[in-house]
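Here the complex is missing one protein chain, while the rest keep their positions.
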Amino acid sequence: MIELKDATKWVGNVIHIKPTNLSLQTGHFNVLLGATGSGKTSLIKMMAGLDPIASGKVFMDGQDVTRLNTQKRQISLVHQFFVNYPHMTVFDNIASPLRVAGMAKSEVEGRVEEAADLLQLRPMLHRRPHELSGGQQQRTALARAIAKESRAVFLDEPLANLDYKLREELREQLPDLFAGRGAVVVYATSEPEEALLLGGYTALMEDGRVTQFGPTADIYRNPENIAAARVFSDPPINVARITVFGAQAALEGGGGWAVSDMADGDYMVAVRPHRVTPFRTSDADVELTGRVIVTELSGSDSSAHFRHGSDDWVSLAAGVHPYQVGEDHSFYMNPAHCRYFGQDGKRVA
Amino acid sequence: MRTENQKAWFFVLPVLALVAFNALVPMMTVVNYSVQETFGNNQFFWEGLGWFEQILRSDRFQAALGRQFLFTFLILLIEVPLGIIVALSMPRKGVWVPVCLVLMALPMLIPWNVVGSMWNIFTLPKIGLMGYFLNDVLGINYDMTQQPLSAWITVIVMDVWHWTSLVVLLCYAGLVSIPDAYYQAAKIDGASPWSVFRYIQLPKMKTVLTIAVLLRFMDSFNIYTEPFVLTGGGPGNSTTLLSIDLVKIALGQFDLGPAAAMSLIYFAITLLVSWVFYTLMTKDDAQ
Partner (left out) sequence: MAQIKLSNLRHSYMPNPQGPQDYALKEIDVTWRDGGAYALLGPSGCGKSTLLNIISGLLTPSEGQILFDDQDVTILPPDQRNIAQVFQFPVIYDTMTVGENLAFPLKNRGVDPATIKRRVDEIAEMLDVTDMLDTRASGLSPDNKQKISMGRGLVRDDVNAVMFDEPLTVIDPHLKWKLRSKLKELHQRVKATMIYVTHDQTEALTFADEVVVMQEGEVVQIGTPVELFERPQHTFVGHFIGSPGMNVLPCEAKGDRAVFEGHEVMLEGPTHGDGGRTDLGIRPEYVGFGDTGIPAHVTKVSDIGRHYVVSAMVGNTALKAVTEHQVPEPGSEVFLQFNPEQSRVYRDGWIATEERAQ
């Protein structure tokens, strides 16, 4: 378990990580999700002991490690860039942390081979990193992290520099690779889709703060504030202004529905693009008519960007739907999937 | 609120000690000399800023300073554009790259006093290859031991020969760091070779060029060994640069007070001009 208690990080006079409390459990896959510059890498470096903490504390398995050296924390770190020792073979690369720890030769061999098998590196054990493809190099780095059997494994956007399909394959393996190894896995990414596919727990990060933390699917469905909803959406979530009057919500560009437990006033409504479809999905659907600005057809899905009042909306639906750019089309949205936020961005319903 | 680990200072201590021993102590000695008069025997008399005034007012100092500025100005004027041109014309890929780099580095590897002697012998009329060629083959009246102009030309050509490589290598490093995409984009945008230089190569070389100019300024402004070995400051005082003059006063005449004051003035000028250069050249980035 890793715990951060009111931990902050300053660089000069600029605060990079605002007071953060976070508790990450052993055996779970924990995703840090946020845009570039939101503080994911900083948080990882604080937990790994690579960056000093200005105030607050870090605990690992209940032990205060705030002032403990990185070397003594028993952790592994895999970077976005492929970091391997260029002059060593794959075998030696994987074995190096074990040798440093003074492990017996026979045990080193066993561990390396086990890790190599998990990552399908067996045939490459005697090659050097430059003879490997990007995917193989990153698998070598992952194998090193696995063989080491650390208390915590930090993966900082490890798939960012790989091809799309390669990313998909490796991503699928990742949770299984670390399952049952007794390590806290922390995975930083800027892609919401990646967080969903990895499952486990997710901490949403924005501007040096963790805005929400919890089981990944929960957070996705129940964002606490508009910022969290925006960070955890791909394609970007639709956000529009509504006015509530007498338990009736009305969009500026027309269209309304009944709401409950909301006082009269102005709110923001957020609804995911795949909940706005060019066909009715239920009797409760609200019809929105808008002029289509852009359409994208991806084979499996069709998406349309349309303007409703002064708001831009995106609809995403499975299958092929012919839209005419510049024409008005009708879209449907079930209010059950709407999330409401106050002017301050906090969730109200 | 934040706490900081003060441990890092321990690691800086050895360097501090070294710098103190190396620079601060001698520097303080110089400051000490500059405000006093001594006749040996460890006897000192307070002079105040007298030496400084005397030096600044002296024709000898002003003339040496003028020569020093002229020299630095000329070599910067020649070496910087020449360095850029050579760097631009060097190959960026292929087997010739290491050959060119080694050739460029060669002059800088030669000890400074050897450079002076080499050029001295090379340019002597009758004996030296260049001296002989100019005088006896081309019929040009050239003798750097007799004519100030010949001496100046020789000193400058020697410095260009010795140090242009530094500018070349720095610029070259800047050039090779430009991704191919920039050249391709420029081609596609229809940019002329001049535009490519002006809008891609020069901006990307700017940082290294700043370093190159600063280094060349400081080095050339403080130059001593090569011209001293080559001309000894002559004929007459025509190539007596500031440092040569300083040594003459300090060691030749053993006027420690004036020499110390002159050193400090010298140091202040170097610092001031470097700072002005640096601020001017990095001004744009701050915006």
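Side notes on the structure shown:
Letters A and B mark the chains as written, and numbering starts fresh at 1 in each.
Throughout what follows, a residue touches a chain if its C-beta (ideal position, glycine included) is under 8 Å from a C-beta of that chain, and two chains touch if they have at least 3 such contacts.
What you are looking at is a predicted structure, and each value in this text was computed from that prediction instead of being measured.
Across A:79, A:274, A:291 or A:347, the residue that sits in touch with the chain not pictured is A:274.
From the options A:39, A:158, A:192 or A:290, the residue with contact to the chain not on display is A:192.
Set against the missing chain, the residues A:13, A:36 or A:260 yield one that touches it, A:36. Across the interface with the omitted chain, chain B contributes residues 179, 181-182, 184-185, 187-192, 195, 199-200, 203-204, 284, 287.
Taking the whole complex into account, chain A touches the unshown chain at residues 35-36, 134, 163-166, 168, 190-193, 196-197, 199, 216-217, 220-221, 230-231, 233-236, 272, 274, 293-300, 303, 305, 318, 320, 325.
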